[in-house]
Structures are given as structure tokens and as C-alpha cells.
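Moving on to chain A:
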Amino acid sequence: MRTGNLRRFIALLLALAMVAAACGSDEGTETTEAGGETGGDPMKVAFVHVSPVADKGWSWAHDQGAQYLAANMDVDITTLEAIPEGSDSQRVFEDLAAAGNELIFGTSFGYMEPMLAAAANFPDVTFMHATGFMSSDNMGNYFGAAEEGRYLTGIAAGAATQTNLIGYVAAFPIPEVLRGINAFTLGVQEVNPDAEVQVVWTSTWFDPPLESTAAQSLLDANADVIAMHQDSAAPGQAAEAAGAKWVGYNTDMTEFAETAWLTAPVWDWGPFYLTTAQQVADGSWQSEAYYGNMADGMVDIAPFGPSVSDETRATIEERKAQIIDGSFSVFPDPIVDQDGTSRELGDIFGMDYFVEGVIGSPTG
Partner candidate 1 sequence: MTVRRIIVEPRGLASLRLTLTVPLLSVLAALIIGGIFLWITGDNPLTVYGHMVDAAFGSSRGVSETLISATPLILTGLAAAIAFKMLVWNIGAEGQFLLGAIVAAGIAIAMGDGVPAVLAIPVVIMAGAIGGALWAAVSAVPRVYLGTNEIITTLMLNFIALNLMNYLIFGSNSPWRDPLVSTFPTGRPIPDGASLPRFFNRLDVGIFIAIAVAIFAWYLVNRTRWGFEVRVVGDSAETARYAGIQVPRKILGVFLISGAFAGLAGALFVAGPVGALDPRSLDLGLGFTGIIVAALARLNALAVIPVAILMGALNNAGPSLQSIGVPPEIVTMLQGAILIFAVGGEFFIANRLRRPELPPEVLAGEAAA
Partner candidate 2 sequence: MSDSTETLTVDLRDIHKQFYGVKANEGVNFQLRPGEVHALLGENGAGKSTLCSILAGLYRPDAGEMIIEGEPVVFKSPKDALAAGIGMVYQHFRLVPNLTVAENLALGHHNLGVMVDQKDLQRDATQLGERYGLPVDPTARIWQLSVGEQQRVEILKLLYRDAKVLILDEPTAVLTPQESQSLFSTMRQLTDEGRSVIFVSHKLHEVKQVSDRVSVMRQGQMVGEIDTADAEPKDLARMMVGRDLELPTRAEDDSTGQPMLVVRDLRVPGDRGLESVKGVSFEVRSGEVVGVAGVSGNGQRELAYGLVGLRRPTSGSVTLDGVDVTEENVLEHIRQGLAYIPQNRLGMGLSPGLTTEDNLGLKAFREAPYSKGRQLVPAAFKSRGKDLIEQYDIRGVVPGLPIRLLSGGNLQKALLAREVEMQPKILIARSPTRGLDVGATEAVRNSILRERSRGTGVLLMSEDLDELLALSDRLIVLYEGEIVGELTARMATAERLGLLMAGQRDEVAP
């Protein structure tokens, strides 16, 4: 995520390496101008990401969406990466608004309140915030039902495990993550009722060494499949090294661990970004909380790895079709929690418990 100053200066010692990195990341940072011969200036759209877009994770997925937008509409896109969350980011949003951007996306939860404050100061600019819950007349928010993808990847994991123990490296004990773990576990148990999912908390979205250590601790506990709610591929590399399997997140991360790779819940933000930009351009945009899903394509799963059997693939494809046509819902109601008690499902956006089959504490 954000880099501390100390680390920044240590990084300076690697100046040459960074020059190389700077050259290499040009395509992500440069202003993209889609070829349009229409009169007038193209609409200015800005994206603010918490990590470098080259991370191949969360921010990369959003940046793919931005490129999809640029390819399909005459827009002038500014991308800011590695912008720390927190109050300092208000300045960044206001700078972008002052620079003439009409639509500004912030793709990390911690931008929510600073963006709300900036939105109040720039009422003519449209702000869009991913993963949050606050909104105003000119600020909307959006997210997607990752649980649908989580459930399907759980099937792949449940079919793959031999030891019946699946490790799950998770960032923070918050509803979004708990929802994902629960959906995943339900998917596991659909095909393998004996398998359990053990959770380890890292308290960070992005910290490759720590994520790797967490994965290793699960592997040491005899887990033979690693799933994760993290932004780096480090858990997968740990799994690959241990000869275990891996369920990723955010994007197709096959390249990091080709043998271990099963699949992953992935995001496709492009169509949503295009629709939003078109709405802002023609004046039809309305502030709302948009929750995308598999049916509209915002949520999907990545291509399968070589070890996923045809039988498993078929099971998953079948469930996927049911999810899309609405005939299957990931969470049953009532639902059985970790203690074996049946309870009302309630509001899934406030989910604060584990389902049966999860080992670990839902409060961290």
C-alpha cells in the first residue's frame, strides 16, 4: 500500500533500479488519449489508486478498466498511483477537480471521507468511490458481489484438497472480507463437506513478505490449498514452493505460480466505467450505490489452472450459469454459523460472523 518515508529514502538508494521502473511504468501513468476526431475537448477523467498500477492486483484491475474506457470513448484520462489513503488524499482529489477533471474515481476504501469532503467543495465534479458506503449528490459509490466468484473458487479448492485443510490469508476482519471467506467456505463444502478453511489475519492489504509468511504458517499446519484476500501474489508463490494449490484474487495471476494456480475471483470494471463516463457526459448520471455482480460482468472468475479436473470445471460452470440466471444464491437463509447455530442471514454488508467450517476468529 503506501510507502513510508523511511522506506522511500531507502528506496532512493536503489535509484538506478527505480529509473528502470519509472521507464517501465510509463504506459500506466501517461495521459491516454483515445483517438477521436470529434470537435471540442475530450472529457477529462481521473483515477486515483492506492498502490502502483503495476501491482497486478487490485489497482491493476481498475487500471484495466480505465484502459477499456479509454479504448471505447473519447476521454482524457489522468491516473495517479501510490496515493496514500487518509486525510492527505483530500488534497489530491481537489487538485484533480481544480485541474478540470469532470469525473474522478477513487478506488480504495480509505479515500471515502476525504473524497466526500472534496466533493462538497467541487459540486460540479462527479466523484465515484469504490468499496465505500458514503455518498452525496455528486458522489456515488460502487462495488461488486465478489462473493459469487468466491463461492465458485471455493468449489475448485474443495475439489483440490487432499488434507481437507485449506488456508486463507486474509487482510482485515471486516464484512467485505468475512463475506468472501464465508462464500468461499460454502463453495468448498458443496463438493467436500469434510474440508475446513483456516483463516490467518495479516492486517494489511499489501505486504508481500508478511502475506508469504502467513501462507507459510498455514502450509506448515498441513494446508494444501491457499486462498487469499490480499493484493499480492506472494501467498501463491509460497504455495507453489510447497507444492500446494492456490486460489488467487483480483486478476489472473497464473504467471506467478503456474502449477499451483487453480483460479481466482476477478474484477472487470471496464464496462461500468464506460457506462458511468457516458452518463456523466450526457448528463444522465445520478448518485447511487451500485453493486455489480456476475450477471452484469463486474465479477467473474479467472481461467482455470491445469490441475482443475474437467468434472470440477463442469460443476463450476453449472453453478455459474445458475448464479447468472438468478436461480442460485450464494448465501442460504437461514445460515449455519461457526458454532453450528442456525441464524438469520441478515444484511450481508454487515456480516460479522463465520459460517460452519471456518477455523479462526471473525474479530481478528
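Everything that follows uses one rule, which is that contacts are C-beta pairs under 8 Å (C-beta built on N, C-alpha and C of every residue); 3 or more make two chains touch, one makes a residue touch a chain; residues count from 1.
The set was built so that all candidates are chains of the complex that A comes from, given by their letters.
Only a predicted model underlies this, so the values are computations on that prediction, with no experimental measurement involved.
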_Using the contact rule from the top, which of the candidates 1 or 2 touches chain A in this complex?_
1
*Name, in rising order, each residue of chain A that touches candidate 1 in their complex.*
2, 4-9, 11-12, 15, 18-19, 21-23, 25-26, 29-31, 46, 52, 78-88, 90-92, 94-96, 98-99, 109-110, 113, 131-133, 172-176, 203, 349-350, 352, 364
